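Sharing a structure below in structure tokens format, with a few things to ask.
The complex appears here minus one protein chain, its other protein chains still in place.
Residue numbering begins at 1 within each chain, and the chains themselves are lettered A and B in the order written.
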Amino acid sequence: MSEVEVPAPLPRPAQPGLGSVLVGVFGGVLAVIRKDLLVEWRARAQVVALLGFAVVVLLLFSFAVGPDSMALARHAGGYLWLALLLSSTLLLARSMQNEVESGALEGLLLVPVPAASIFYGKALANTVLLVLVALVALPVDLAITGAAIVSPGVAVAVVVLGAAGVAAPGTFYAALTARVAGRQLLLPLLLFPLIVPALLGAVKATTLAMTGDPMGQVPSWLTLLLAFDLIYWSLCGLLFEKVVEA
Amino acid sequence: MGQGMIQGGWGYVIAVYGISWGVMLGYAVMLLAQARESALARALPEASAASPASSHKGRAP
Partner (left out) sequence: MTSRSYVAGAALSAIGFALLVVAHYLGLFVAPREAMMGDVGRILYVHVPTAWGALLFYLGAFVAAIGSLWSGRRGWDAATTAMVEVGTVMTFLLLVQGSLWARPTWGTYWTWDPRLTTSAVLAAAFGVVLLLRRLIDQPARRATATAVATIVAFVDVPIVYFSVKWWNSLHQPVSSRQTIDSPMMQPLLIAAVAVLLLGIGLSVLRWRVELARLLAEEAAPDLPDAPAPLDLSGASGAPRG
């Protein structure tokens, strides 16, 4: 047979236990979050432009509806979420564009962490940025429409859950369309129909946070948002590897 | 809405059936034509794909 005997079992790089795998995954997620937020921080002028965009959209809504303060206050939640949604496509497209340009994504994929942790890192970073946009847009929205937040806790929960609901499929579709011609149009076209349930839940819950919730409907809307988030954060994480490999 | 049965409305029924049949038949005819075309292209592969390598570049000397 062969003379070249494989020397007796070297101390193999032992199968990493579940614990260290988890540390690796979470470490990867954290590293990607940190990287993305750092990139945004270094290009903060763009973030400021994004915030400005959201504010301008809010202003335009109020101009389109006119000075009817009752109508404005009644639809304040809807305006807020539409402004966030329109801003989000810019944010999401840019976050993925940064990776595709200059082949940064290939480098990122070489890092020995699962592709899913890249997805979760980017999606979480986008969630943070969307929450930031919401934190700026919400006061402007309240000022313009004359609405007021009655239950701040609900508002915070809705903003976080809603931002997460936009960010997961948004990051996913941004990756899917990153190399496609016409992506500026495709991303919103893909994303907007998909997140109709999240939009409904977020707008309803935000409106209830502004008007008060005599019927106790808030929990069911938050549950809807949570369910949407859970489903799409798992599904997109599962499929992300296929998307970036292709 | 009242208790009574809705009267008439045949115009809507005809419109629905007309549009549905029209679209389905149109779609079917379109697919049949396309599928036939591709079936023909497959039946004569030599004619269409015999000299593909040269056909692209051989235009301008």
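To be clear about the criterion, contacts are C-beta pairs under 8 Å (C-beta built on N, C-alpha and C of every residue); 3 or more make two chains touch, one makes a residue touch a chain.
On a predicted model such as this, the values are computed, not experimentally measured, just so you know.
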Interface with the unshown chain - residue positions in chain B: 1, 5-10, 12-13, 15-17, 19-20, 23-25, 27-28, 31-32, 34-36, 38-39, 41-43, 49, 52-53, 56-57, 60
Touching residues on chain A - with respect to the absent chain: 169, 172-173, 176-177, 179-182, 186, 189-190, 192-194, 196-197, 200-201, 204, 220-221, 224, 227-228, 231-232, 235-236, 239, 242-243, 245-246
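Basically, only the chains that are shown with their structure count from here on.
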Whole-Å separation of chain centres (CA-atom averages), chain A against chain B: 39
